[in-house]
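Complex shown without one protein chain; remaining protein chains in place.
In order of appearance the chains are A and B, and numbering begins at 1 in each one.
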Amino acid sequence: MKRYMHFDKALIYSFLIILSLIWIFPLVSMIIVIFKSPDEFNSLHYWVLPPIKNILKNIGSNIAYAWVKAKIGMNFINSLIFAFSAGVGSAFIASMGGYALVHLKIKRPQSWFFGIFIGNLFPFQMFLIPLYLFLNKLGLYDTRTGLIIVYVGICVPFALFVYRNYAYTLPGEIFDAAKVDGAGKWKSFLKIFLPMSKPAFAVVFIFQFIWTWNDLLFGLILTERYRPIMTALSKLQGARGGVPVTILIAGALIASIPTIIVLLSLQKFFVRGFTLTAGK
Amino acid sequence: MKKTILLVMVITLAIMMVFGLAYAGGEKKGAEKEAAEKAPEKAPTEIREIKLYHDNPEWQSFWEEMGEASAQDIGVRAVPTAFETQVYKSRIKVDLPTSRAPSVFKWWFGYRAFELMKAGLLADLSDVWAKVEKNYPPGIKEALTIDGVPYALPFNVGYWVWFYSKAVYKKYNLSLPKTWDEFMKQLEFLKSKGVYGIGNTIGKSRWTSFIVPMELIYRVDADFYVRLMNGKAHYTDPEAVKAMEIWKEMLEKGYFAPMDATYVEDLPRMLKEGTLAYAPFGDWYGGILQQQGLFPEQDYGVFIPPPITPRGKDSIILEISPLCAGKNSPDLEAAKEWYVWYAGKHSAQILWEKLRFVNTVHITADEIKKGDPTLAHEMDLIKNYPNKMIRFWEATPVEIVEYAVDAFNTMLVHPNQYMVLLKGIEEKAKEVWPKYGVNY
Partner (left out) sequence: MERRGKLRTDTLFLIPAMVFVLMSELVPIVYTTYLGFMDWDIINPPKWAGISNYVKVFSTPELINALKNTIYWVLGTLIFAVAFPLFIAALLNRVKRRTIFKLIFFIPSTLSPTVAAIFWRRTLASQKGALVSLLDLFGVQIQPILTNPQINTFVMIGVWVWQFFGINLILFLVGLETIPQEPVEAAMIDGANPRQAFFRIILPLLKPISMLVIANALINSIRMFDIPWVMIQGGPGRASETLAISLYRESFLLFKMGLGSAIAVVISIMTLLASYRYILTLGKGRRA
C-alpha cells in the first residue's frame, strides 16, 4: 500500500512538472528577450545568451527606454487608482448585496440577483458608444469619477455572484444568534458578515483589480487625460513605427508587475469558504 | 524565502510609483522646454487650446511637440489625443455631428472623406488654402477637394514604392530589373538561394493584403485600374483576372515571406540581414526602417518595378493622409489659425526632423539629400511617373474595400480560389455601386 502511494506521488509530480514547464515557457521566452539589446536580439540565435556582463545592463536599458518612450508614469498612477477603487468599491457594494440576498428577508432574491447580474452577459464592446454618450450627458466624460463609476459598475455583478455564493456557506444561525442579542442588520453586517467574508473579499479584489488594471477599451474611449496603463503600451507598437522587440517586451513586463504583486500578496487569504458545510 | 520575494516586489512597485510621479511631472515640462528652445522670442499672452485627434499612439510625443511649438509661435496649442485605430473611426464619427466635433483630426482621403463630406460634417478650408497655397506643390489642394470644397491639409503625402535590401543585392550581385520577366526570374533565382522574395504580411494588420494585387493590376493596365476604382470596369474583366493569375503563381511558387512576420519588428531585420529582398509599402516605411536601425542607401533603397504590359507604365500609387476639420467644432476659428501655422516653416521643420515627412516646399532638395538620401533618390525617380493614382483603400467605396481585403486575405492562404474570390468581390461591387449613383 505504501509503495503504491509513493509511485502515485512520483507520477503526479512528474505530470505537474511537465505541465508547469509548458505553462512557464512563454514567460521564460520573454525574459530571454529582455536580457538582450536590440542588436543582440537581431544577431544572436533566440536561445543564445549574450555575455553575462551585458545582461544586467540590457535589462536596465530596455526597461528605462520603455518607461520613457511610452511615458508610462501617469498612466501607471491612473491604473492604480482605478483598479484599487474598482476592487474595493465593487467588493463593498457586493458584500452588502450578498449579505442581504442570503441573510435578510428580500422578496424574490433570485430576481434581484438576476437583474443585477444580467449586465455581465452582454459583450462589452457594445457598451463603448452608449457609455461615451451617457457620460458626456452627465458631464462625467474624461473625469476620474466617471471612469471609476463605470469600472465599479462593471465589476459589481461578478462580485455579487461571489459574495452571494459565499454568504450561502455561512450558517444562518450566527446571524439569528446576533439578532437575539439585539444586534441590528447593519451591525450584524459590519461586525459579523464582513470579517467572516475575508476569502470572498480576496477573490473579488484580486479578480476585479486584475480586470480593471488590464482594461484597454474603456480607458481609451471614456477619457483623454486619465488614460490607464494598457493604452500606454500602444505607444510602443504601432503600424507606423515602434520600438525594438526587447523594449516592447520590457514595457509589457513593467505593465504586468502590479497585478502579479497583488496576486502574490493576497493569495494566502483564499483560506476558507466556498464549500457547503456537510450535512446541510 | 517567499516573504523576501514579496518584499522585493513591493519595493519595486514603490520605486515605480515614485519614479512615475516624478516623471509624470517632468514629461509636460520636457515637451514645453523643447518647443521653447526652438520658438522665436515673443511669447503670446493668452494661449488658446484646440483638440487634435489621431490614431497613431506611437506618434503622440511628436504631436505634443507640434502642439507646444504652435503654442509658442501663435498662441494656439493643439492638444493631441491618440486612439487606437480600432476605436478611432467610430469615436470621431460619433463626435462629428455634435458640438464635440474635433477641429483638427487625421483622417483618410478619397471615399473615406467623401462619406463625411456627404453628411455635411467637414469644414470648408478655402480661406486657409488661400493663405497657404504657395507652400505646397501643385496638385495637392485639388487632391484634397471634394465638389469644389477643399476640406483638409496634407499630413503625409506618400508614394507606394518597393523597398529592397542592399545586402541581398550586394551578396548576389543583382541589378534592378528592367522588365517584368527579369523581375520574376530574379525572384525565382532568390528562391533557389533560400532568400524570401517579397515581404507582404498580415502579421499584425489585415489591410495589407490588398497591396500586391493592386500593384499588379495597375501594372497590367493603369487606365483599367482607375476605371475599376470608379466603377467603370469590373473585377471579373480580363485585366483583373490576369493580375490575379500572376499573383496566384507568385504565391504558389513561394516568392513571399511568411505571412505572420510583422512590418515593424521582422521585415526590417530581414531586409538588413539579407533574408528578404523586397517590401512594397508606402514611402513612409523608410522612417520605420531607420527607427529599426537601417541606414538609407546603405541597408535599403527604393525602386519602382517595371510594368507588366506597356499600358502599365509611368504610373504610381499615391496616398495622402489629410488633417481635417469638423464643421461643428466650436474651435474652428482657432483651428484655422493653427492650420495656417501648420503649413509654415517651423512645422515643416518638425515634420521633417521627427518623421521624415516632406509635404511643403519648405524643405530643400539639399536638405533631403543630406537627411535621407533614399527619399531624395525617390523624389527624383517619381518625376518619371507622372500618372499618379489614388490608393485602393481610399479610391473606391469603403464597403467594397473591406470586403475585398478579407477576400485577399483568404487568397493568401488559398491562392487557387482566386476566381471564386474575384467573383465574390464583383458581387459585392454590384451591390454597393448603385448606392453611389453609379451604373455598374
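The criterion applied here is as follows: a contact is a pair of C-beta atoms (placed from the backbone, for glycine too) under 8 Å apart; a residue touches a chain by one contact, two chains touch by 3 or more.
The model shown is predicted, which means the values in this text are computed figures rather than measured ones.
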Hidden partner chain, touching residue among B:Ser205, B:Thr364 or B:Asn416: B:Ser205
Residue of B:Leu251, B:Met270 or B:Ala429 touching the missing chain in the full complex: B:Met270
Candidates B:Ala365, B:Val413 or B:Val438 - the one touching the absent chain: B:Val413
Which residue of A:Ile55, A:Ile81, A:Met196 or A:Leu264 touches the chain not shown here: A:Leu264
Per the touch definition above, residue among A:Trp67, A:Phe82, A:Tyr141 or A:Tyr166 touching the missing chain: A:Tyr166
Missing-partner contacts on chain A, residue numbers: 8-9, 12-13, 15-16, 19-20, 23-27, 29-30, 32-33, 41-42, 45-47, 90, 93-94, 96-97, 99-107, 109-110, 112-127, 129-131, 134, 149-150, 152-154, 156-158, 160-162, 165-169, 172, 185, 189, 199, 203, 207, 210, 213-216, 230, 233, 237, 245, 248-249, 252, 255-256, 259-260, 262-264, 267, 270-279
Where the unshown chain meets chain B, residue by residue: 2, 86-87, 89-90, 93-94, 96-97, 115-116, 119, 121, 202-206, 257-262, 266, 269-270, 398-399, 402, 406-407, 409-410, 412-413
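Definition applied: only the chains that are shown with their structure count from here on.
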Intercentroid distance (Cα basis), chain B paired with chain A, Å: 37
Chain A-touching residues of chain B, taken from the complex the two chains share: 5-6, 9-10, 12-13, 16-17, 19-24, 27, 56-61, 81-85, 87, 90-91, 94, 100, 204-205, 263-265, 269, 272-273, 284, 287-288, 291-293
Touching residues (chain side chain A, partner chain B) in the complex: 38-39, 42, 67-68, 71-74, 76-77, 80, 128-129, 132-133, 136, 216-217, 220-221, 224, 231, 234-242, 244-245, 248, 254, 257-258, 260-261, 264-265
